[in-house]
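Mind looking over this structure? Questions follow.
Excluded from the complex is one protein chain; the other protein chains are retained at their positions.
What follows is chain A.
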Amino acid sequence: MADERRRVAGPVHVEGEVVATKRVGGYRHLTLTAPGLPERFRAGTFVAVSVAGHIARRPLWIHRVRASSAFGPTLDVVVQVRGSGTAWLAAQPVGTRVAVTGPLGRPFALPKDPVACLLVGEGYAAAPLFPLAERLRERGCGVSLVVSAPDEAGLLSALEARRSVRSVTVLTADGSVGQRGRVPDVVDDLVARSDADIVYAAGPTAVLASVAAAAERAGSWSQVAVEVPTPCGTGLCHGCALPVVGEDGVDRVVRGCTEGPVVRGDRVRWDALGAGS
């Protein structure tokens, strides 16, 4: 007995096309068509993209979707070149066809009530926080956004987000723009100032761990978007081990791509994930 509703809501695997590519700071922003995918998007989900000559997929956060454009519905991703796969992606011209699977993973959970929310994002990983901010604002939540990076080139622009949030804090480790500092050093202050009931975070493991700990100290909920090496992205291979504590208090290893990537911050076993790296 096929569950039709589930299949409609579930991810798709389609041939997409690069319809725009733009260098912004240290990143490459790609706009892709992917029939059926943007319509299913929820903030915090990601796509798995195929790279020529490679078997494993490359997971990328969905930064934004447009319901309509000259190319129909599109989605944007932000690529930071790390190895051969991201280098290939960043170099593709408009017109390149790529296999795209998504939206994948559990999205950010949204509060039912219009509560105060703090969103902390570092580097490219801040990408899913922008559409999240819009959803939260639609629900009447007061949103404080923190965008952080080692330097200016690593910052995602918060210009557009200013419309949907109450306050924006820009944080760079080298002080090149905004406030000088790193998330772990200022996070308690940020949480206190925002008076947030829920703290959302996306970024490197050390940043997520510090935010989760600060939220717990302040008695707030936290939702963190965790990145672990992800071979397939679809939940098929069990390769993306994410150590958590289950609701029953028992240690478990779940799939980052399927039971995550967004999980409650107090559920992650940060030490087993090697937080601090």
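As a convention for this text, a residue touches a chain if its C-beta (ideal position, glycine included) is under 8 Å from a C-beta of that chain, and two chains touch if they have at least 3 such contacts; residues count from 1.
Basically, contacts and distances are computed from a predicted model.
Chemist: Missing chain, UniProt name, options "ABC transporter ATP-binding protein", "Dihydroorotate dehydrogenase (NAD+) catalytic subunit", "RNA polymerase sigma-70 factor (ECF subfamily)" or "Probable septum site-determining protein MinC": which is it?
Modeler: "Dihydroorotate dehydrogenase (NAD+) catalytic subunit"
Chemist: For the chain left off this view, which of A:Leu75, A:Cys232 or A:Val268 is in contact with it?
Modeler: A:Cys232
Chemist: Using the definition of touch stated at the top, determine which of A:Gly10, A:Pro114, A:Gly140 or A:Gly175 touches the missing chain.
Modeler: Residue touching the chain left out of view: A:Gly10.
Chemist: For the chain left off this view, which of A:His54, A:Arg82, A:Arg162 or A:Arg217 is in contact with it?
Modeler: Answer from the full complex: A:His54 touches the omitted chain.
Chemist: From the listed residues A:Thr86, A:Thr101 or A:Ser148, report the one that touches the chain absent from this view.
Modeler: Looking across A:Thr86, A:Thr101 or A:Ser148, the contact with the absent chain belongs to A:Thr101.
Chemist: Across the whole complex, list the residues on chain A that are touched by the chain not included here.
Modeler: 1-3, 6-7, 10-13, 50, 54-57, 99, 101, 228-229, 231-232, 234-241, 251-253, 258
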